[in-house]
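The complex appears here minus one protein chain, its other protein chains still in place.
Chains here go by letter, A and B, matching the order in which they are written, and residues are numbered from 1 within each.
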Amino acid sequence: MVSFRMNRRTLKVEDGTTVLEAARDAGIYIPTLCYHPALESVGACRLCMVELSHRGRTGHVAACVTPAVDGSTVKTDTPAVKRIRKTVLELLIARCPEVAILRELGERLGVGEPPYPLENEACLLCGICVRACREIVGAEAIGFAERGAASEVLPPFAVPSARCISCGTCTTVCPARTFELSKVDAVGTMHGDSDDVRTRKCVVCDEHYTSS
Amino acid sequence: MKSPSDRTSSRKSLPETDVCPELASLGFFKSQRLLALRHRGLLNPEEIDEYIALGGYAALPKALFDMTPEEIVDEVKTSGLRGRGGAGFPTGIKWELARNAESKSGSKYVVCNADEGDPGAFMDRSLLEADPHAVLEGMVIGARAMGASEGFVYVRDEYPHAVRMITRAIEQAEDYGLLGSDILGSDFDFRVSVVRGGGAFVCGEETALMASIEGREGRPRPRPPYPSQSGLWGCPTNINNVETWANIPCIVERGGEWYSGIGTKESKGTKIFSLVGKVVNTGLIEVPMGMTLREIVFDIGGGVPRGRKFKAVQSGGPSGGCIPESLIDLPVDYEELAKAGAIMGSGGLIVMDEDTCMVDLARYFVSFLEEESCGKCVPCREGIKRMREILTDIVEARGKEGDIERLEELAYAIKEASLCGLGKTAPNPVLTTIRYFRDEYESHVLHKRCPAKVCKAMIVYRVVPERCTGCQRCVQVCPVNAISGPRSQPHNVDLDKCIKCGACYEICKFDAIAGDAIYIE
Partner (left out) sequence: MNGLTILLGTASAEVKAKLSGVLQGEGYDVDSAGLAPDLFARLGERTLDLVLLSDDLAETNVLDLTTRIHDLHPKLPIVVVATEPSVRDAVEAIKHGAYYYLEASIPDSDLLDVIAGALELELELIEEAEHRRARRLVSFEDLESIEAIDSIMRRHDFASSRLVGVLQDIQKEMRYLTHDALRHVAGRLGIPLPRVYSVATFYKSFSLKPRGRHTVSVCLGTACHVSGGVGILEKLERELGIKAGETTFDERFSLESVRCVGCCGLAPVFVVDEDFHGKVTQEEIASILENYE
């Protein structure tokens, strides 16, 4: 068992519980984007930053990938934490101004128009779809291409991937939700640029999914 | 099997200050102290016998037969050696963590980090090319201390010669029974292989480096787990820089006590720097920790050439910061550099003179890091890009009030929230240049003037008629025919055509018959 303080409360959790999980159990809000309870956490969006003090040292860590440490103190709402969150969210909104979830978070966290020229990307690069396709579906049909600001989520060579089983999982888990199942192509995740999408009925659930 | 141990034990190693006497009296060498570079120029790196003849591989039998693994770790702890790859983490403590770590599969690994991505630094390259066996010897000793049976040297692909040298050194050491199974009959097995990087600065970061060795793209992952707990293929792994490894044989041979006698209170031993940029003597230097920048730049480096004025030193490459003239008496050690907002980094020291524009320099580093960001986390990927946009606006005369503050705000979030060291240190060059040269920023933003006359959007090239000899050298070099004038008469620059490439300025300044007549306004 690990016992530590969060804001003004003392929390007791199992060994290995992350700060984020502990906070959620205790009903303490920490914003997240790239976290998904069913997937391995990667700490990519950095929206879940909190202040962590332990043995006289204080710093900022990502709650979703940091295990709670016995005797430590976590603060989720300091001015510094808010300042970091604000910039991170502004950067994301400037990248994807049309994505609803970012605007909702903005409202909740009091972050408005970003002070940067707006781009118009559909994808946050949170990587949830990539992880879901690999970890849950097991198809590993899509992945990251390039690096840095040029990063993209794509099937290899940006053409329909023979590995995709058209399960639609990637579209369902995407927090940006800028695309619907029948328009998977629009985001360029699983089918690249082809616009000829056919659907096929799932053997088990009778839902229609796109086929490759 | 040839065994070098009996051959080496009878020979005393060269005292480390024994540079050739003539060389030692030269200014460039006088204040240096060679430990890691102790064999510089003294041996043929392709011949293991020469390394052995100079006392090499003498520490290894000592570590294998006279010391327990715990004693080796203790010796390194006593020496006070700190990592030479950047952060300066105490090497002995790191080794102890790896030594005590449980490995589920029983395997442990050691890695030599020779990625050396810091542009402007070439210490690691030189060490691998000139004294590869010292690095190998250090690795075998470390492997023994930590109980590792396999090692990797991760070399960046841009260093083909270094790859050849270290590969050859490994083959020779295997032939001599200094690597492989049952090393020197001690029952200890250790193998080393060379892995080439793929051209990514971020692969110098430990978790990215491991991903790269495992054959994946080099995207860092969060820590914990630390490499010493779960590294390569989930096994405890210890990563050290080339120079750190090269220091090990000395420490084992002469004792940690002796080593800790060199340097300052918190930073022990010597450090190799690559001294480059606007300085008379460029090259690698090795000096005791705590030497001041003034001694390094002026006594060893011989000051700034062509009578220009010294302006600042960039320490630690893109992750480091610049140190202005007012701090030139700063003793170089980990703490002092950090206090000044820079870092030791891997040891790049770039000297800048009055012709360097600090805003342009900051933009240069930021655009480097923008290209090298792996793109995984938001503050680094998006934040650095925004910093570069703002800095580009500033140097291209589109800066607006509030830009400097915006940079500071971005810097704060990037530093605090980024996932790995690349992002966490990325704002350093911007923050230090703002801290020490805010007036230069303001001049760009408010007055659209570049005091160093570097930023193209804010300068024009003109000819001083009185000095122009009419030699026409500038006419020949101008790529866009922007200069005209009859032979032997003063020339003129057509400002509408000029693309500000600086070719005319360069030729007019240095050509024998030209009159140094072109100036930048």
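What we mean here is this: a residue touches a chain if its C-beta (ideal position, glycine included) is under 8 Å from a C-beta of that chain, and two chains touch if they have at least 3 such contacts.
It should be emphasised that the depicted structure is a prediction, and the values quoted were computed from it without experimental measurement.
Asks: If the full complex is used, which shown chains touch the chain that is missing here?
Replies: Those shown chains that the absent chain touches are A, B.
Asks: From the list B:P90, B:P119, B:P225 or B:P490, pick the residue that touches the absent chain.
Replies: B:P119
Asks: Taking the full complex into account, find the residue in B:F368, B:Y412, B:Y441 or B:Y461 that is in contact with the omitted chain.
Replies: That would be B:F368, which touches the missing chain.
Asks: Residue by residue, what part of chain B touches the chain that was omitted?
Replies: Touch set of chain B with respect to the missing chain: 116-122, 125, 157-160, 195-201, 212-219, 274, 276-278, 282-283, 314, 317-318, 348, 350, 352, 356, 361, 364-365, 368, 374, 477, 479, 501-503, 506-507.
Asks: Give me the chain A residues in contact with the hidden chain, please.
Replies: Output for chain A: 137-147, 154-157, 161-163, 165, 200, 202-204, 212.
As a convention for this text, only the chains that are shown with their structure count from here on.
Asks: List the centre-to-centre spacing of chain A and chain B in whole Å, with centres computed as mean CA coordinates.
Replies: For chain A versus chain B, the centre distance works out to 35 Å.
Asks: Spell out the part of chain B that touches chain A in their complex, as residue ranges.
Replies: Touching chain A: residues 200, 217, 219, 221-222, 224, 370-379, 381-383, 385-386, 389, 406, 409-410, 412-413, 416-419 of chain B.
Asks: What part of chain A is in contact with chain B in the complex they form?
Replies: Checking each residue of chain A against chain B gives 41-47, 49, 59-60, 62, 65-67, 80, 83-84, 87-88, 91-92, 94-95, 115-117, 125, 127, 144, 146-151.
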